[in-house]
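Excluded from the complex is one protein chain; the other protein chains are retained at their positions.
To keep things simple, chains are lettered A, B and C as they appear, and every chain counts its residues starting from 1.
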Amino acid sequence: MRGLSFDIAHMLAGSLVLVSFMQLYQDRLYALLNIFALHAAILAASVAWQALVQDAPHLYLTAVLALVFKAIIIPTALHRIIVRLGIHREIETVVGVGPTMLLGMGLVALSMVIMLRVTPQADPLAREDLAFALSVVLLGLLMMVTRRNAVSQVIGFMSLENGLVLAATGAKGMPLVVEISVAFSVLIAFIVIGIFLFRIRERFDTVDVQALDRFRGERR
Amino acid sequence: MNFLALAGVLLIPVLSAAVLATLRDYRLTARLNMLAALLTFMMALLLFFVEVTPGPYLLVDDLNKVFIVLTTFVGFTTSVFSASYIGHEIDIARLTPTSVRFYHAMYQMLMFAMNLTLIANNIGLMWVAIEIATLTTVLMVGIYRTHEALEAAWKYFILGSVGIALALFGTILVYMAARPVIGEGLDAMVWTELVQHAAKFDPALLNVAFVFLLLGYGTKVGLAPLHAWLPDAHAEGPTPISAVLSGLLLNVALYALLRFKMLLALNPAAIAPGPLMVTMGLISCIFAAFMLYRRRDIKRMFAYSSIEHMGIIVFAFGMGGALANFAGLLHMTMHSLTKSAIFFAVGHIAQVKGTQRIADVGGLTVTNPVLGWGLVLGVVAIAGLPPLGIFMSEFLVVSSTFARAPWLAIALAFGILIALGGLFLRLNTIAFGEPRGPTAPAEASFVPMFAHFAIVLMVGIYMPPVLVVGFQNVAKLLG
Amino acid sequence: MVLFVLACVLALLIVAALAVALGGRPRSGNFVYGASLIITLALCASALFSLISASTPSPVVLPLGLPWLGAHFRIDALAAFFLIVVNLGGAAASLFALGYGHHEESPLRVLPFYPAYLAGMNLVVVADDAFSFLVSWEFMSLTSWALVIAHHREHENLRAGYVYLLMASFGTLALLLAFGLLAGADGNYAFEAIRASRPTASIAALVLILVLLGAGSKAGVVPLHAWLPLAHPAAPSHVSALMSGVMTKVAVYGFVRIALDLIGPPVWWWSMLVLVIGGITAVMGVLYALMQHDLKRLLAYHTVENIGIIYIGLGLALAFKAYAMDFAAALALTAALLHVFNHSIFKSLLFFGAGAVLGATGERDMEHLGGLIHRMPQTAFVFLVGCVAISALPPLNGFVSEWLTFQAILLSPQLPAWGLKFLIPAVGALLALSAALAAACFVKAFGVSFLGRPRTPAAANAQETDIESRIAMFFLAALCLLAGILPGLFIDALAPVSTALIAASMPHQVGIEWLTIVPIAESRSSYNGLLVFFFVAASGWIAAFAIHRLASHQLRRAPAWDCGYPDARPETQYTASSFAQPIRRVYGMSLFRAREIGAMPPPGAMGPARLTVELRDLIWDYGYAPVASFVGFASERLNVLQFLTIRRYLTLVFALLVFLLLVLAIWP
Partner (left out) sequence: MALIRDLGFQAMQMLLVFLLAPLLTGLVRKMKARLLRRQGPPLLQPYRDLIRLLRKEVVLAENASWLFRVIPYIVFAGTWVAASLVPTFRGGLLFSWSADLIAIIALLGSARFFLALAGLDVGTSFGGIGSSREVMIATLAEPAMLMIVFTLALVAGSTQLTTIASYMLSSGVGLRVSLGLALIALIMVAIAENARIPIDNPATHLELTMVHEAMVLEYSGRHLALIDLSSELKLLLYISVIGCLFVPWGLAVPPASLQGIAIGIGAYVTKLALGGFLLAAFETSIAKMRVFRVPAFLGAALMLGLLATLLLFVSRSL
């Protein structure tokens, strides 16, 4: 049993990294949203599997939380925002897709090298999980950096948080307090973003971060 | 009795935040806000005289005892200042009464979050507290709803959240490193446990954790490459918030970073955190010093001065050794007192002159002498000129560093000199010369400002022994 | 004794605080200046007593300052002497200010800082550990900065204050680094501990260079002097007298205390550094002074020259001490310290004179003065005495210290170092050149502003200054004469100082008959100020008596002869720049790129021809301007970082994260 549970957890975490790559590839907002929903779903599955393996009931709660909020509610809300703001047709990547993917590969390699230095006596599951979590975080950050549109930056930020949840659940026995708080903060963060988007929408008639920059303080 | 004090420091802000959220009249809420801050400060003072056994979630030791008192004291004086400031802002209709109700509630939540960070024993709880502090300040920075305010808040939110996320990842890594040694569950998150077993942790994990923590909490401290949110948040937010941000939040974030630096210092195999902090401190000190020259907004200038001072403090802790650590702790307290006092003065100046542009403010010592000379005293203090306290810490840092690493000390001295040049270049136009702009006298409370300057002057000349003993054994603790 | 001095310093600070409280009322000026006069006189008396009685220095430790160290205060012979210099200048300035103070239109900006400034200077001299030394050193600069920008309405005063504070902080940081080196990593900052721990040769050399930067910039040594002629004239006259006459001496004290006392036995090549700097400072200072036509700037630049002379004396002392020629070192040090005393007297006197002129005419520019000797006879006489003293002419004190320095130079062939063998004659020539140029400079200063015909109505109806100012000036003039006539008294008073620093002092002077002073040996050289003065006075009296009896007494007033075509218009007189024209042609061409541009009107046009003199301050153009432009350039380039988009800031964070992770990946 030991081998199988490890392989499945390993497969789920690996697929999460794969989906993060797919996110980088997208340049349409709608597609990006759907991929993000898939990303959240895989995260929920992985968390659920971890709950099963570590027989820690509280993880189920996190899995459900992740699935309901991140896979369903947030994508639909963002979908409606995109329709209202009418920004679904813009292509807003900064660096071409090719170099971004190369950079992504480099980041994953880097996180592997770093995590391999961790001494083997820590159980291998933790080491693998952390490597994947680190790559998801780095990819999320890369996505925030290479996108101009505020919504896609928010999605990048969300995938970064998914990486965090993956790492948190990977750590066996991490007290519940942390998981709930992680979820709690994600929620709050999202609400705040929403408020901002609307307010930003109300003020600037567009959500492109470029437009925001023209109103930087202290004109040069 | 001791648990009462601990509980008080946390519960009073939370309860008052809830109460303030419901009340409507802003004069009442302002006074309540002051009362709550005063009560919290009393409780914090109590902590000084009472021995508290560190529980799984809360901890009071020499390091945070001083900072708790400092945070609550500055919180109280800022609430006194913000009462008169908000009153004036509403008179000139820059703020609507509803947002003010929301403002006072958020103010108390911020106080709660900072107190929680300081006395949290559980690193996860510490992270949550900092997250709450970030979110509340983001909301308060955007309270004016002008374009620049929103842009500043949005920038602060994005950079802050990314920083916080990295910090969380660092915290998780610390837990992962602690779990095989201390065992699963709550104990692996309790700082006092971590300190005892730090030597046995896996060094590679600790290194990665420290990198993430340095970047995560470093963003909140405002070190050079990660500082981008700080100037705009200070300039566009209401001045009491700039005072709290500059005076307290930077210190609290640095306090969290120091907790983790202790862990790393205890583990010999891990890389030494010193050089990393020294380089980042030096870069931010010199970078911020050069940025002072082109500033056209008075609050943004003092924000860069905060970055510069945080650079000096991180440099001091990076250098390590009893003398440098003592200087760093002293500099943290002195800087928060001086910078918040300066922001009190700047707040009134902005209200009297109706603008924050340096070009439109002139001859302050002629039109409002008390305010003008208060600002001059503040700039003299922040530039590190003697009788005032910051000179003592800069004296210790530069001279103790010069004996060990001459080039670093020369670079730091160069940064301090450039910063002094920038500050006084602007002070000449603001405080002296022909008066510009409206010359109405400022009806405002100068008590908090001059209280801070009095303390800084007193410490510059004679340091009370209780403070000295506290700092000295913490300095040994920091390694 | 130390406690008494500290009590007086505290009293001064209390007076400063009171001045803030009752600054507004008219009589407050008299109270502040009167109180500081009394306190400084008390301090001066106690310092004189402690110097003469050569009592053992009893250190006092107060619980202030660094918590684990406390603040150490001690008065040894050196400190006692400089206390006298500081408080004598302070007392004279306070007495002068009693009268002159009424001209001040914003007293609240001057009164509180004046006593604090005096307190700061006294503290520097008394401090006995690095921290309290630097705190009082910078407090002194801070209060003088506040005084410099007292008249903050004129923009150039603000600029002067800004440049001054920057240079002062640069000096303090240099001193801070020097003390950091001396105190070592574990930070034992007390002077006792520093003296006990002998630094290695390389550290001592580095400390000397840092002290030259730190104390040198405050004293106004040439490359670092640029702030002095800006700041000193900007302050009110009694404060600029204090700054020029007294603060530069405190800077010299700082240099002597560290270079001769704390570092330990000097190495011979140190003296070459100090001598070169002293020589260049002396000549450049007086050449700059010659080119000025603003009276107070001229005096400020001239302070730079006298500091050069003092540093030449100190350089010689270092050289002799390095080769353990103690008597010669004692002579050089006594010459330098005597010049410190003399300069603080006659420079304060001259600044008081300039202040009186400014008060009476409201003009500082010599081109707008002239003929003041008729309107202000007593000020003119006293200013003349000051000019004669500063030009080192026999009966007065300037000549004595310069003569002693020459005697020290004449002793130097015995120094074996080859470098010194070539350097000292050159420095001797520079010293002689600067003495002659000083005489030229003060002929111009006195002649153009006091003699001739008034060039402006303001100069025409100037009134004599008030009585207190004149008393202060006459007191200092009398002191100049006394020091010139009876130098033996002052040299013996300095003996304990040189024994403290060099363990040897000049031979006892008072014993020698006729009160002559003999620096080394009877056969070598001796000078008797009293006899020379008496001899000149007697022969002058004989001539006057003889002419009074034999020659005719008729005297007739007539228009000036002027070779047959008298022209009474004041424009025909020689002005400051025309007086300096020959000297400018000789020295100015290379040093200041002096150029005279004559603008002739087109033929037939009746416009006047214009002659403008264009001088460039090379040290400012090639020393200070590049630094300012670098800071401007750097801040301009870095300013871009303020206006990036959020995405770019994130890229910064991301890049730093990846870089640090790479460092971890490659870490061994």
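Going forward, a contact is a pair of C-beta atoms (placed from the backbone, for glycine too) under 8 Å apart; a residue touches a chain by one contact, two chains touch by 3 or more.
Everything quoted here is computed from the prediction, not taken from an experiment.
S.K.: Counting the whole assembly, list the visible chains that the omitted chain makes contact with.
M.R.: C
S.K.: Among the options C:M325, C:I409, C:I619 or C:L656, which residue touches the chain absent from this view?
M.R.: C:I409
S.K.: Considering the complete complex, identify which of C:I38, C:V276 or C:A440 is in touch with the unshown chain.
M.R.: C:A440
S.K.: Among C:G371, C:G386, C:G488 or C:P507, which one is in touch with the chain left out?
M.R.: C:G371
S.K.: Among C:R195, C:H508 or C:R585, single out the residue that touches the unshown chain.
M.R.: The missing chain is touched by C:R585.
S.K.: Can you list, in ascending order, the chain C residues touching the missing chain?
M.R.: 370-371, 373-374, 377, 380, 384, 388, 391-395, 399, 403, 406-407, 409-410, 412-413, 421-422, 424-426, 428-429, 432-433, 435-437, 439-440, 443-444, 446-448, 451-453, 514, 516, 523-528, 531-532, 535-537, 539-540, 543-544, 547, 550-552, 554-563, 566, 570, 572-574, 578-583, 585-586
Methods note: only the chains that are shown with their structure count from here on.
S.K.: Indicate which of the five shapes (line, ring, star, complete, other) describes how the chains touch one another.
M.R.: complete
S.K.: For chain A and chain C, let me know how many angstrom lie between their CA-based centres, rounded off.
M.R.: Whole-Å distance between the two chain centres: 69.
S.K.: Indicate the whole-number Å distance between the mean C-alpha point of chain A and the mean C-alpha point of chain B.
M.R.: Measuring from centre to centre gives 31 Å for this pair.
S.K.: For chain C, what residues touch not just one other chain but two or more?
M.R.: 639, 642, 646, 650, 653, 657, 661, 664, in rising order.
S.K.: Multi-chain contacts in chain B: which residues touch at least two other chains?
M.R.: Within chain B, the residues that touch at least two other chains are 154, 158, 162, 166, 204, 208, 231.
S.K.: For chain A, which residues count as touching chain B in their complex?
M.R.: 114, 117-119, 121-122, 126, 130, 133-134, 137, 141, 144, 150, 153, 157, 160-161, 163-164, 167-168, 170-175, 177-178, 181-182, 184-185, 188-189, 192-193, 196, 199-200, 203-204, 212-213, 215-218
S.K.: What part of chain C is in contact with chain A in the complex they form?
M.R.: Checking each residue of chain C against chain A gives 639, 642-643, 645-647, 650-651, 653-654, 657-658, 661-662, 664-665.
S.K.: Could you list, by residue number, the parts of chain A that touch chain C in their complex?
M.R.: 94, 107, 110-111, 113-114, 117, 138, 141-142, 144-145, 147-148, 153, 209-210, 212-213, 216, 218, 220
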